[in-house]
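Input: a single structure, listed below in C-alpha cells.
All protein chains but one are shown at their positions in the complex.
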Amino acid sequence: MGKVQDKPILSLTNLKKIYGDYHAVNDVSIDIHGGEFITLLGPSGSGKTTVLNMIAGFEFPSDGHIIFQGQPIDLLLPEKRNIGMVFQNYALFPHMTIFDNIAFPLKMRRVNKAEIIRLVAEVLDLVELGDYADRKPDQLSGGQQQRVALARAIVFDPPLLLLDEPLGALDKKLREQMQIELKKLHTRLKKTMIFVTHDQEEALVLSDRIVVLNHGKIEQIGPPNELYDNPTNEFVAGFIGESNLLKGQVRSSESDLAVLKLDDGSEHKLELPGQVRSGDKVCCCLRPEKIILVDDNHTDFHLTGVLEDTIFVGETKRYTIRIGNKTLLNAREMNIRNKVGPKPGDRVKISWEPESIKLIQSTSI
Amino acid sequence: MNPSAPQEKRILLIGFVTLILFFLILPTLMVIPMSISETRYLVLPPKGFTLKWFLQFFTDPRWLGPTLLSLRVALFSAVLSVVLGTLASLALVRGRLPGKRVIYIMLMSPMMIPVIVIGFAAYGMFVRFHLIGTTIGIVLAHCIICIPFSVVVISANLQRVDISLELAARNLGASARQAFFRITIPSIKPGIFAASLFCFVESLDELIMTMFIIGTTKMTLPLRIFTEIRFRISPVIAAASTVFVIVATLAIVISTYIDKKK
Partner (left out) sequence: MLLVAPLIIILCIFYFYPLLKLFPESLYRDGHLSLENYNHFFRTPLYTFILFRTIRIAAETTILCFLLGYPTAYLMASVRNPRITALMMLCIMLPFFTSILARSYSWIALLQTKGFVNFVLINLGFIERPVRLLYNEYAVLVGMVHIMLPFMILPIYSVLRNIDTRLVKAARNLGANSREAFIRITFPLSLPGIGAGVMITFILALGFYITPALLGGPSTLMMSTLIDQQVNRLGDWEFAGAIVVVLLASTILIVSIFDKLVGLDKIYK
C-alpha cells in the first residue's frame, strides 16, 4: 500500500463526457492519493478510457472538474500537464530509436544534452534494456516495447502515471511476469499510478483500490478484497470473480429464517443477512468457493439440489447444482481429499458459513 | 482528436483546403453548363438551354464513329490487361520464380516512362507487324499503358488473400485448378473489378500512344476532341467532355460499391 496523504493528488469531481446524447462518462467522482495504485476496471464502453483521456488532456470534460496537485487542469493542454502515460499498444514512435523515443519528453522540456543521456541511460537500466538504445521499436519484442513505453513515461519524473491497458497485447505468461514487474516498479518509484483494464484478475493482483465502472458510472470503489467479499451490486458481483446470484422475493421472514421465492418459482427456507421484510425483492450473492457440499446425513444445511455436472480442473473440482426448477449454482471445492464425490443426478445438500451470503443490489429490480 | 489545436489555425486550414477543392472540382464540372448552353463560349450567366450539342455528338458520324471505336478499344484493352495482369500477379505473388523484384519493376516501368517515349519507340514495331491503323494495334498499345495499373491493383489484392484458404481447399479435395477457380479468383474479384474499371477509363482517355499507332483511316474519341480543340473549338467538345465526366462519376460510384462489398 502506498502512503496515503491527507490531500488527494488528483480529484475528479462530477466528471461528465457527453457525445451528442450518449453519456460516455456520467458523474464520476474519485479522490486519488499520492502513491496509490488505482485501477479503473470495466468492460469496453464503460468509459474508463474516456476518463483516462480526460485526465491526460486528450478530451475535455463536458462537465465537472479535474484537480491535479491542487490546480484545476480541465482545460490545460496535454503537453502542459506533466502526467506520464503508457498507451495501449505503446505508441512508440516508429521512426525513432529507443534512445530518441525515451529522450523525446526530455527534449520537449529543453533538458540539456548531457542530462538527457544520463537520464535515458538510467531509466533504460531500470527497465533492463541498456543494450537496446540504438534499436528501432519494431526490432523489439512485445514485452521489450512495453518496457520502453514505460521508460518513456517515467523518464521525466511525472508525479502521476496513467496506464491504458498496457499489458493487453502481451500473451498470458508474459502478462503475469509484467504484472509483477509493474508492482515492483510501483513500490520502488512510489508514483501514483492509474491503471485501466478490463481484466478483473489483473485489477485484483495489482491495485490498492479498484474503481468499477459500467456505462460511464462508478459502480463501486474499494480495495480488492472488499470488492470481492462485499460487492454492493449485481454488476460488481458478476464482474469481479465468479458468483451465484439468488434472486427472488421474500415470502415471509421470522427471526433469522426467511422464505425466499426464487424467480423460477421455487421456494426455499434460508438464513438471510440483514433485515428483510416480507414482500422485499432481494438478490443474494454467494461465491462458488464458499459453498460446501455436505453429506447426506448432515442436518446443518441450507439448500438441497441435484448435481448436474462435475468438472475436474486439477486443483479444484467444479460442480453445477440445480436448485428449485432451473436455478443453477456453481460450487468449487479444493481437490484435497481423495474422496469420491457425488455423481451427476445425485441429490446433494449444500451449506455455507452464514457470513458468506451477501445481500446486494439487483440491477433488474 | 485534439481539443487544444488552436481553432483559428484549423479554420484557416479548412478555408485554404476548401479553395483547393473548388480549384479541383469546378473546372471539371464546368463542361456541364457549357454543354447545354446555346452560346459557343461560356458566358455568365449561361444563356439558353439546348441539347443540340449532345444531339450532334450522338448522331454526327464524325463523333459517333470515334466514340464507338474508343468504347470497343477500351473494352478489349481492359479485358486483355486484366487477364494478363491477373496471370502475372499470380506468378509474382504466389509463384517461386527467380528475380521477382526485377520482373515487378519491369512490369511497373511503363508507369514511369513518358508515354511519348514509349509511343515513339514502339511505332517501328507496330509498323513491322502491320498493326498501324488496326483496332488490335490500338488495343495492344493501350495495354502497355494499362498493364502496370492492373498488376498493382490485382497483386495487392492477392497479397491480402490468405494462402491457407487455397491450402484448405486442396486439403478438402480440390484440385489445383478447382482451388484456383473456386477460391483464388473469387477472393480477388474486387481487385479484378477495380483493375478493369481503371484500365477501361485509362484506355478511353488515351491519346498519345493512339496518335502514333492510329494511322490515317481511324479516329478515336480523345483524338477527335484533341483535333477539334486545336482547330475548331466546337461546343460539341463540351458535350463529349460531359460524357467523360459522367463516365468518371460512374467509375467512382462503381468503385465505391466494390469497396463497400469488400
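Residue numbering begins at 1 within each chain, and the chains themselves are lettered A and B in the order written.
The rule is simple: contacts are C-beta pairs under 8 Å (C-beta built on N, C-alpha and C of every residue); 3 or more make two chains touch, one makes a residue touch a chain.
On a predicted model such as this, the values are computed, not experimentally measured, just so you know.
Set against the missing chain, the residues B:125, B:163 or B:176 yield one that touches it, B:125.
When you scan B:64, B:108 or B:258 for touch with the missing chain, the hit is B:108. Only one of the listed residues, A:95, A:277 or A:343, touches the absent chain: A:95. Take chain B: the residues that touch the chain left off the picture are 1-2, 4-6, 13-14, 16-17, 20-21, 23-25, 27-31, 34, 41-44, 84-85, 87-88, 90-92, 95, 97, 101, 103-108, 110, 112-118, 120-126, 129, 140-141, 143-144, 147, 152, 156, 201, 204-205, 207-208, 222, 225-226, 229-230, 233, 237-238, 240-242, 244-245, 247-249, 251-252. With the whole complex as reference, residues 56-58, 77-79, 81-85, 87-89, 91, 93-95, 104-105, 108-109, 152-153, 156 of chain A touch the missing chain.
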